[in-house]
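I have a structure here, written as structure tokens, and I will follow up with some questions on it.
One protein chain is absent from this view; the other protein chains keep their places.
Right after this comes chain A.
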């Protein structure tokens, strides 16, 4: 998404080149601090409470643009990082969920019905109706905790930049890749583990994961483009890619109700990073797509440990 301060989180557009350094420099201001994840790991209760509030926000947002719950959950995490852990009171969690949702909707200029929100929150349990002023007070508390920095640079802000690096000519293919990466970003936000990574790292990893699924033959070129980007730490992208891989596989397996096996698939990203390093060591300069494809064929041929071709699709 565009780094357009007047229309935060607006439609996809190509970034103006001169705005990119600004994005990378200040993105850390828009995520919870590094110790936020550690504080959650210390307590299963806290994790389950966060999950409950995330679930409430998702209920409120189910008919809206998926970016809205993403932004609301970002506010939630930044608020918790600032204010400490949640009270074990269902009504307080609901009020916080409503306030984060409301603030995100306002930033996105999304119209919603306050009455519908109340009805959804009280579905089935006859809970309290919140006065408008109560919600306003809570909004004020969240705004203060976040120092009114509601713009929130998210992984979506970086997708156009990285997609441009991939040099895909066909606009339809670019859109497919963007959509795939966006879906991965939305799914992974549910898990606390991804919060350890900066938005740019999450964006790069999600795009690599999506490109591996959608464009396996071009994947090595995309990988090289990401590796060559001076704003990105390669090792961190590897870690984030693995987290995303685990999350996506967990969801996949839960859908199919398959027991996990002891036979872990080869980590494709690690292999290709090693391959790239090897190329650089050997002094290889430019590798065309065709040559790269040929090399992989050669590698497959006669190497007993190589994963069969079908495994690239994680089936």
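The rule is simple: a residue touches a chain if its C-beta (ideal position, glycine included) is under 8 Å from a C-beta of that chain, and two chains touch if they have at least 3 such contacts; residues count from 1.
Note that in this section contacts and distances are computed from a predicted model.
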item: Complex member absent from the view - protein name from UniProt, among "Cell division control protein 2-like 2 isoform A", "CTLH domain-containing protein", "Translation initiation factor eIF2B subunit epsilon" or "Nucleolar protein 14 homolog"; value: "Cell division control protein 2-like 2 isoform A"
item: Of A:31, A:72 or A:103, the residue in touch with the unshown chain; value: A:103
item: Option from A:131, A:170 or A:235 whose C-beta touches the chain left out; value: A:131
item: Contact partner of the left-out chain, one of A:143, A:173 or A:214; value: A:143
item: Full-complex contact with the absent chain, from A:151, A:187 or A:249; value: A:151
item: On chain A, residues whose C-beta touches the chain left out of the figure; value: 2-8, 16, 18-19, 22, 26, 99, 102-103, 106-107, 109, 114, 131-136, 139-140, 143-144, 147-151
